[in-house]
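The structure under discussion appears below in the form of structure tokens.
Of the protein chains in this complex, all but one are displayed in their positions.
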Amino acid sequence: MNVLTLLLLGPLVSAVLIFLIIFLFSKVHQSVYTFLALLGPGVSAFLALFVSYYSYFEKEVFSSHLFTWLHIGDFVVEAALKADALSAFMILFVAPVSFLIHIYATGYMDGQRSYGRFFAYFNIFVFFMLLLVLADNPIIMFIGWEGVGLTSYALIGFYYEEIKNTYAGNKAFILNRIGDFGFLSALMLLFLEIGSGGFDFEHIFYNLVQIDSGMLSLIAFLLFVGAMGKSAQIPLFVWLPDAMAGPTPVSALIHAATMVTAGVYMVARFAPLYNLTPDISIFIAYVGALSALFAAVVATREYDIKKILAYSTMSQLGFMFMALGVGAYSTALFHMFAHAFFKALLFMAAGAIIAAFHHKQDIRELRGIQAPVLFVMMYIATLTITAIPPFSAFFSKDAIMSALYASGHVEIFFLAFVASLLTAFYMFRMVFVLFFTREKKSAQKSGASMIYPMAVLTLLSIFAGLLNFPEIFAGELNISHWLGLAEQSHKVPHATEIILMGVNTLFIAGVIFYTYKKYAYTDAIEKENETSVIANKFYVDAFYHQTVVRTLQAFSLFFDKTISKSLIDDSINAMAFAYYKIGKIFAHAENGNVRFYALYILVGVVSGFIYLYFLLGDVV
Amino acid sequence: MQNEIVFATLAIITIVSAIIMISAHRPIDSALSFIVTLISVAALFGLMNATFLFVVQIIIYAGAILSLILFIIMFLNIKDENLPDEKYKNRWLLATSLILTPFCAILINLILRSDIALEGATAKNFGTIQDVGLTLFSKWVLPFELVSILLLVALIGAVMLSKRGE
Amino acid sequence: MMLKAYMILSIILFSIGVVGLISRRNIIVIYMSIELMLNAVNLSFVAISADLGESSAQVISLIIIAITASEAALFMSLFVILFRNKASLDANLFDMLGDKK
Partner (left out) sequence: MSTLSLMIFLPIITAFALFVTKIHINIVKTLYMIVTGIVMYLAFSLYVAFDANASMQFIEYHPWIAEYGISYHIGVDGVSLGIVMMNAIIMPLVAIALYKQRDKRGYWINLLFVQGGIMGAVLSLDLMLFYLFWEVMLLPIFFMIGLFGYGNKHFITMKFNIYTILGSLMMLIGILYVAVQYKGQFGVYSFDLYDLKNVKLGARESFFAFSGFMLAFAIKIPIFPFHTWLSETYRSAPTGAVIVMSALMAKLGAYAIWRFLFTLFPETSHALAPYFIGIGLFGLIYFGISAMSQSHLKKMFALSSASHLSLVVVGFFIYDVYGLVGSSYLIVAHAVSSTALFLMAGMLFERTKTYHIDSLGGIAAVAPKFALFFAFFALSIVGVPLTAGFVAEVLIVLGAFEYDIYVGFISATTILLAMLFMFKMISQVLYGKVSESAKNFQDLRLHELIALIPLALLILAMGIFPNYFIKKIEPTAKSFAAGKEAVYHE
């Protein structure tokens, strides 16, 4: 069996088996589920490493043709998989991180009622994610794309007894689908323009030049709308904070490491297209910058530990899009790579804290937690995300900053700079509030199945940067060479780069110091104003609710009650009623009285007479 | 000239009495004025030399049928409360007359415009019993016999109807 | 002969008969209106007959009168029955053809 096929189907088979067991047997020992749940992703992770290894060292391209999905006229969609460098790079972290989070989840979900169901969904999610990454043509990619949205819906609403959670799931899927609307439209247009020449990625990129620039911009824009939805960028971001309603492993896997990065992957995948549309690319950069800044600002007044992390995810995704926008694709992907590890780690640590504290999530209630291992891991992850050398994100974020600087869009660079300072502020705010307190609370110990994956991720967060060591540190930018994307290289002199790094790091250190003064061992957090504009997230949710939701409801009522009921149905009924009334009038005339009948005859005869007279009057 | 004057008088009497007949409230008044109408129609027959019909009209109509009506009216002992309450009688009469006016007008107009008056010579024995009798028993024997059957049937029917009511 | 005059008179009488027939609710008057209409027709027949010097029309009139007589007999018995049943001469009471009852 083909490697890729096996890699893809592993999680699916696991999921199907779990579903069957749930369906057929009422009581099964939890270990059966655990075994099945880990089997599929385990195989996938192993094969992913294998594939990446060969891709990286041997430049091997794996591919697998499953079957012809659709063949009508020119519209040929092959269900085919292909692991070129980009895909291999993606699965390099998607599959192993998924596997690690699965292990973590076996500890986190231990003993919960819907243990099996959870892992069934989880495995289906991994399947769709792999399909999205490995697909060789955009339609199959779209299937994976929608599939991850769907499973994330199921997982966000996993604790369905609380209906708010399912609404959060609905919100996520609806906003994702707005993005999908753009994505699908873009694909259709793309097909109509060049689809007859083959609709896999290779042929598409080969034929791109045939499209005129206006249409190309439209397609690029619509594709990016899809990415906005999936990667929670302005204006389609509101689902991501709410999506934290799901179990923490879900947040770690879906809303940090994999699904939300799909948008970045997609833009990178369509790099040849975006290279032809500089306007849209810059637009992407702006959206990314605004999203990064917005999320960072909102996170400074957030108290829910998971929501802080959610906003930080959005912010980091903004950084990636900035890089994509200026054409530094591999830099963005590198940041995504690093992000997958440290963000998963952050979520897992947060989840461990939450689990240890009876599922409280407010950092003010979680203050003073005593968990040295968690503290160390979280501290390292926080240092990573704030881009302190020598952790991995330092290299990736620095690469982004210098790319932005080099691209000449100073305003974007400035926004990114502010956002990165704010990142330091809110992340350390969280850490200081959680751990740096006078009174201490003891917590339950986290299980081994939770700690070990986190340990692995901690190591990866620290050392992942080595993979794309920049040139100034005598690195070789291995990822860039491996991926070989058509980049617009913005090179800055080494001196400038070093100055940038230094200034950046200094400012960040300053911010950390300020944060320490403000939050560590103080109760500043208790005094913060919860009614400010920032704490209310700039009223974006309320605005959407008022404009979109209310409008739709009003329209719905208007259509249903006014137009359908009053206007159309009532007029149809009125027609029937009018017949009834007219019938009544005639029935009244037919009163059984012969002399009335005579009257009608008379009227008829007289009218006939008059008519005939005037008709024939001249003749007679 | 003399004929014209007589005709005009009779015509006016006929019309007036007919109008009284249809507009009188009580049936007895109607019946009495109807007798006047019938007799003047009979007189008009006479004016046209249809002497036999003149006689028949007076005997059968004015004599037999009208007396039958009067007899019934008295027999039934009709009181005012038995009469229909014709509140809108006059309006009805007016409305129907209005409806009929064009009908009349058109017919009269057509007659005036037509050339039907042949003014042919009237035979000497026109309208006499002999004349009518000859025609009746030569050309019209079969209808005549049928009428007799009809009369018989009507007789039996009348008897049966009255009987069933009891 | 003044055929046209007779014809016009006949029309007027006929119309009066129709008016009576339709407007009145008293069945005896209705009956008499019908008789009036028949008389009007008779009048026109006789007038034409006199005008043409042809007596066939008079025979028809005769037959009409005979029919009227038989009709009168039936009508009278009908009056009796109806009056006995409803104690009224109102034609509106006899509306069994309608769908109201």
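Worth pointing out:
Letters A, B and C name the chains as they come in the text, with residue numbers starting at 1 for each one.
The rule is short, and it goes like this: contacts are C-beta pairs under 8 Å (C-beta built on N, C-alpha and C of every residue); 3 or more make two chains touch, one makes a residue touch a chain.
Remember, it's a predicted structure, so these values are computed and weren't measured experimentally.
Every shown chain touched by the omitted chain in the complete complex is listed here: A.
Across A:Y53, A:Y160, A:F538 or A:Y600, the residue that sits in touch with the chain not pictured is A:Y160. Remark: the omitted chain is touched by one listed residue; of A:N2, A:Q30 or A:S185 this is A:S185.
On the side of chain A, touch with the chain left out of the figure occurs at residues 22-23, 67-73, 75, 117, 139, 142-144, 146-147, 150, 153, 157, 160-163, 165-167, 169-170, 173-174, 177-178, 180-181, 184-185, 188-189, 191-192, 552-553, 555-557, 559-560, 563-565, 568-569, 572-573, 576.
Going forward, only the chains that are shown with their structure count from here on.
Should one ask which of B-C and A-B has more C-beta pairs in contact, the pair is B-C. Our note on geometry: chain A versus chain C, Cα centroid distance of 97 Å, whole angstroms. Note on chain placement: the centre of chain B and the centre of chain C lie 7 Å apart, centres being C-alpha means.
Chain B has its Cα centroid 103 Å from the Cα centroid of chain A.
Counting partner chains per residue, chain C has residues 18, 22, 24-25, 91-92 touching two or more of them.
Shared contact sites, meaning residues of chain B that touch two or more other chains, fall at 96, 100, 103.
Of all residues in chain B, only 3-4, 7, 11, 14-15, 18-19, 21-22, 24, 27, 30-31, 34, 37-38, 41, 44-45, 48-50, 52-53, 56-57, 60-61, 64-65, 68-69, 72-73, 75-76, 78, 82-86, 89, 92-93, 95-97, 100, 103-104, 107-108, 111-112, 116-123, 126-127, 131-132, 134-136, 139-140, 143-144, 147, 150-151, 153-155, 157-159, 161-162, 164-165 touch chain C in the complex they form.
Those residues of chain C that touch chain B in the complex are listed here as 1-9, 11-13, 15-20, 22-26, 28-29, 31-33, 35-36, 39, 42-43, 46-47, 49-53, 55-56, 58-59, 61-63, 65-74, 76-81, 83-85, 87-92. Residues 18, 21-22, 24-25, 30, 91-92, 94-101 of chain C touch chain A in their complex.
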